[in-house]
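Structure first, then comments.
Excerpt of the complex: some chains, original placement.
We just call them A and B in the order they show up, numbering each chain from 1.
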Amino acid sequence: MSSTERQLLTIIAEAVLEQRLIDLVKRLGAKGYSIGHVRGEGATGRAALDFAGPSVRLESVMTDEVVDRVFEALAADYFPHFAVVAWVVPVRVARPERF
Amino acid sequence: MSSTERQLLTIIAEAVLEQRLIDLVKRLGAKGYSIGHVRGEGATGRAALDFAGPSVRLESVMTDEVVDRVFEALAADYFPHFAVVAWVVPVRVARPERF
């Protein structure tokens, strides 16, 4: 198979952030995303915001440039204020123009 | 831990494809899979098929040979006709014979 590399971004966040996060990744250049729902607990470092309830799990495969932009936005506008965790994994895709 | 490497394939597709995709990965050699449900939007390049609704999320850990076969089948029979995205990540597993 083709070994073109893209970045898979996964964000786990308070459910109330779902639409804002969708808008964020689309605005910054992601061509698609999927949303699932999970429950969990996370260490956010701000006790009042630690989550322990229904959360949204957003995943989106994107280019390096887009993932950098999304992470900068998360760091500036979300990490300080909300219960959000995120991670990035390089993935191989077959049709890179789709992401 | 053991560092045996396998490939984690994730497929996001129209919900109607669920059973076909399960049959596909099993027929081509995957020993297991799990199915979750997500919502999302994706750029398929064929506007009429772009998805924006309930989708199936299949993930399966498999050998390199099996993942290549599944990707070839997706490229031949699914990507041209359906709203499907897929990506592959190398993962470490403890009991390689299970996958």
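Note that a residue touches a chain if its C-beta (ideal position, glycine included) is under 8 Å from a C-beta of that chain, and two chains touch if they have at least 3 such contacts.
All figures in this text were calculated on a predicted structure; none of them were measured in a lab.
J.: Of how many identical copies is the complete assembly built, when 2 are given in place?
T.: 3
Convention: only the chains that are shown with their structure count from here on.
J.: From the C-alpha centre of chain A to that of chain B, how far is it in Å?
T.: 20
J.: Mind listing the chain A positions that touch chain B in their complex?
T.: Residue list for chain A touching chain B: 1, 6, 8, 26, 31-36, 61, 89-95, 97-99.
J.: So in the complex, which bits of chain B are touching chain A?
T.: Interface residues on the chain B side: 12, 36-45, 55, 57, 67-68, 71-72, 74-75, 79, 85-89.
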